[in-house]
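Please read through the structure below; I'll follow up with questions.
With one protein chain held back, the other chains of the complex are shown just where they sit.
This part shows subunit A:
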Amino acid sequence: MAPGLRQFTERTGDGAGEPLLDIENGEDLMYVQPGVSIVIGNRSPESEGTVYISTKKVVWLSDVDRTKGYSVDFLSLSLHAVSRDPEAYSSPCIYTQIETGEDGDESEDSDSECNHALDLLKVTEMRLVPSDPGQLDTLFQILCECAELNPEPIKVLAIILHYIDTDSYVFDNVYSDNEEHNWIFSADQLVDETAEGEDSEWNFSQNPSSSIGHSNGDHDLARTVLEVGW
């Protein structure tokens, strides 16, 4: 499961140093961007630091405090984007969403400023704010390239085509990191789109431990899926 945002303190070299990467396992430094502050969740920005983008992760190290740094693996970075609207955030930045592996609505939790202990595991958003906004597009591109170097290490992917009423098609992309969930829905079930819902052959009970509703972890969506008329 994706570990989310983590403390990162392993540095090499003098002064602010550089992050210690896992070179033995093929990790390589791809890009360095100094003059970047980091914003974790809805907290105030940290003092300025340097962003290191490797083939495996994004690391931010404080320039002034050697004990302060964070990292997030590309495997945990759900989404990244360039944000330029001052109403969303006061400075142009790279906006990222982080997969925490926890259920529930973490984004609400991270709003609670009263929680002084920085609970990194629950952090679902991170912003990187370069002092030079001209760097944003480059950072975005590098992040895209490195994210593509990190495909999912898991084996089972089921993609299911749903046909929701008449005005759109939906692809459902289900990854499982558990070998036991190696279920494959027969594509023949996709064929009879004229069948009217109730008598659908679409039967998830073959493997109750991994019904699609549970794999999504979202009951509203499970409902949506089950409403699909096959």
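Methods note: a contact is a pair of C-beta atoms (placed from the backbone, for glycine too) under 8 Å apart; a residue touches a chain by one contact, two chains touch by 3 or more; residues count from 1.
What we mean here is this: contacts and distances are computed from a predicted model.
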item	value
Hidden chain of the complex, named as in its UniProt record, picked from "Mitochondrial import inner membrane translocase subunit", "UBC core domain-containing protein", "Sm-like protein LSM2" or "RING finger protein nhl-1 isoform X1"	"Sm-like protein LSM2"
Hidden partner interface residues of subunit A, rising order	74, 77-85, 87-89, 95, 97, 99, 107, 124-125, 140, 143-144, 147-148, 151-152, 154-159, 161-162, 164, 166-173, 175, 182, 186-188, 190-191, 193, 216-218, 221
